[in-house]
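Heads up, one of the protein chains got dropped from this complex, but the rest are sitting where they should.
Chain nomenclature is as follows: A and B, assigned in order of appearance, with residue numbering initiated at 1 for each chain independently.
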Amino acid sequence: MMKKDVFVIANQIVSALGVSLEENMHRIESKKTGISLIRNQNLSNEPLYCAPINWTRMEALFTEYNLSKDYTLFEKLMIYTAKLTFADLDIDLSAKDCLFVISTTKGNISLLDDNLAASYPSNRIHLWAAAEAISNYFGNPNPPLIVSNACVSGVVAINLATSLISSGKYKNIVVLGGDILSKFVISGFQSFQSLSAGVCKPFDADRDGLSLGEAAGCMLLSSEAKGSKIKVLGGSTHNDANHISGPSRTAEGFYYAATSAIKASNLNISDIEYISAHGTATPYNDEMEAIGIGRLGLQKVPVHSLKAYWGHSLGAAGIIESIAQIESMRKKILLPTLGYEKHGVSEPINVISNTKEASVQYALKLASGFSGVNSSVVFQNMEGKR
Amino acid sequence: MSRISSHIRIEDFKVWKNGELILDYNETRELNKFLKAVYKLLGMKYMKFFKMDSLSKMGLIGAELLLDQNSLMEKYKAEEIAVVLANASASLDVDRKYYNTIKDAENYFPSPALFVYTLPNIVLGEICIRHGFKGENAFFIQKELDSDFIYDYNEDLLLQKDQNAIISGWVEVNADSYKAVMYLIEKEEGDIKHLPNNIKSLFLTQN
Partner (left out) sequence: MDELIQKLKGEIIEVLNLEDIEPDDIDEKDSLFNDGLGLDSIDALELIVLLDRNYDLRLEKDEEGIKVFYSVESMAKYITAHKK
């Protein structure tokens, strides 16, 4: 069977930078960070730099959309973001050939708190139950697929959806990823001593760790172009076989993930013109990615990390960062790396520090995560010029 | 057509390999002690095992059982060996244990050794690290195993993604409730055809 093309036909983001794609892109292009110092005992015993969503604003929007208290905060965020994505589209979400693929690391983890859990059915702490609540809201008849692969979940979800559409199993797939800030996750990263003392600085010589954030991203993929010029060409996920919480010093998994994705896209490595790295701003991650980019021979290719805008949004990261990369390709610009001032990795990779006007065709998105996993996906802008 | 070259089941304090009961553990009803007994039965010497949460221990033991006497690294390249697993409870078992280290304000000592396991895909990493596998990884959460889905996903890895062997299956741990059914898929070796119905049978038969 001929493989079908996979088009990106709609995108939305809800995050600290805003409640729509437009708001998010506007703030990114204005080089505004969503990371700030917060004092909230529900999230952290100490003051914390992170990128929280404006929940007051969201609650008003949830009310407007009649999203009742039957749904958890996480579920409402996901449903709202998906709803916004479909707003102007004529897509039958109740059709058998439409599927939801959900990406999240911790979903409704806040329900570990007995007081909170009392308000919901007991199984809602399970990711499959949260995902069903979300897809059922839209009347979708298929059990949703749930990807929970640490910080690469978003990219794995995009790759999974791409395979399913490409092989003809589904026509439309809603790739929906999200995670919300929680004491559970924040305390864990604090115990790892891996959080930055300020706004994170990817690839910078003075980088000192990551900033956490919360967000939801929705990418609608389809075998029908519906006027879109953006395609997902291929992707891959590989393990370092090194350590569960630290990356391979020689970027093993990163290298295989990137080369496999490029091969699956029927491209040569040298075809890649724009790279969106994972770039969490930890000393080890950024160095690993620089080494990996070096191994690929792509030191001259413009590369950025978007982590200083949204923080690290875990299950949403792979999706919202891909969306920003795609949107920037459409606008014929390359987005800069907020937080980067002084080159701080051993390879002379080409970190984008100011918005660059450029029309590119092939872009590579990368992600890495706990368990030594590395994922990648290749996007094509058919209107771009090589 | 790809084949299932070995399969294991860990359930109810018993262990089966390729349909044969190899351990019927009677000493205690504690999962941790049971898993340690299997570890010893396998003659493993791997200190990291004892730092793992129950999900990772179970997956690691399952892989060890599958690969006993079968050195995949001699047959295939590291980057061609994949691990694809699914379960219903994600990492909820250890999530609760980690939560206990932070929920009480008077006794707030978040444990990094527990936190690192609060992601279901860590078990994939532990299997890959133990055996040196650098192939594809995926972890899916499902109410029950969808054998059609996992069959398609794995066939796609074998046919389109240059994978030549896959450790796959279901590894579920949630307090006292646990079940692991894992199988090894290879392109040419094995008696059982890799098909959704055969995968389903592995789950249903109480050997």
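The rule we apply is simple: a residue touches a chain if its C-beta (ideal position, glycine included) is under 8 Å from a C-beta of that chain, and two chains touch if they have at least 3 such contacts.
Small disclaimer: the values here were computed from a predicted structure and weren't measured.
The hidden chain makes contact, of the residues A:Gly198, A:Gly246 or A:Gly294, with A:Gly246. Of B:Val38, B:Val116 or B:Ala138, it is B:Val116 that touches the chain left out of the display.
Residue positions on chain A in contact with the hidden chain: 191-193, 243, 245-246, in rising order.
One chain is missing from the display, and on chain B it is touched by residues 36, 47-51, 109-113, 116.
Heads up, the rule we're going with is that only the chains that are shown with their structure count from here on.
Chain centres here are Cα averages; for chain A and chain B they lie 27 Å apart. Only residues 45, 105-106, 109, 112-113, 125-129, 131-132, 143, 145-150, 156, 160, 163, 167, 169, 183-184, 187-188, 190-192, 236-245, 252-253, 256, 260, 263-264, 369-373 of chain A touch chain B when the two sit together in their complex.
Interface residues of chain B facing chain A in the complex, by the touch rule stated above, are 78-79, 83, 88-90, 92, 95-96, 98-99, 102-103, 108, 110-112, 115-116, 118-126, 128-129, 131-143, 146, 149, 152-153, 156, 160-162.
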